[in-house]
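Before I ask anything, let me first share the structure, which is written out below as structure tokens.
All protein chains but one are shown at their positions in the complex.
So, subunit A:
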Amino acid sequence: MSYVKPTQERRELLEEVRTFLAYEADLLDNRDLDEWLDLLTDDISYEVPRRITREAGDDVPVFSEKSFHLQEDIDSFEARIARYEKDYAWAENPPSRTRRFVTNVRIESVDGDEVRERNNMLLLRLRGEEAEPTFISGERVDTLRREDGYLKLADRRVLLDQTVMGTQNLSEFL
């Protein structure tokens, strides 16, 4: 086995997926959360499972099937975003500065309107007078679905590298 050489068609799709992910990261970094919501399908399924350090060979998965930092659908995202828009959402007031780096985008499969892709994400976060950022890194396993000609996020699982979170809270969408 080796990597798959991209066809012309795949190259174009890859370029479009990258454009989507960069656009999405930009909205999140700028906290344009209402616009970000428009990038989600109505049946979005979104999970950030708790990662657990386990022995190699343990047949229990390292990503919890029960515990999630975030386990969201469209309604819960709307509720969270409505809260952030209030004046007194202290977690993001003053807002943290974030920078998302999205790389290593690889298309896994294409099935009708749906594209399955994986990418690496590094999020740097600075609050207040901090000179050193805290970071969150992981792999995102996404399903994008084409609706009215444009890609939307239908499914995302964020597979964190952290087991113990170094950020004092998690008020970012990953």
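Simple rule for what comes next: a contact is a pair of C-beta atoms (placed from the backbone, for glycine too) under 8 Å apart; a residue touches a chain by one contact, two chains touch by 3 or more; residues count from 1.
Here is the rule we use: contacts and distances are computed from a predicted model.
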Protein name, per the UniProt record, of whichever chain is missing from view ("2-hydroxyacyl-CoA dehydratase", "ABC transporter permease", "(2Fe-2S)-binding protein" or "Ring-hydroxylating oxygenase subunit alpha"): "Ring-hydroxylating oxygenase subunit alpha"
Residue, one of A:45, A:64 or A:120, that touches the chain absent here: A:64
Which residue of A:14, A:37 or A:91 touches the chain not shown here: A:91
Touch list for subunit A against the chain that is not drawn: 48, 50, 52-55, 58, 60, 64-71, 75-76, 79-80, 82-84, 86-91, 93, 128, 163-171
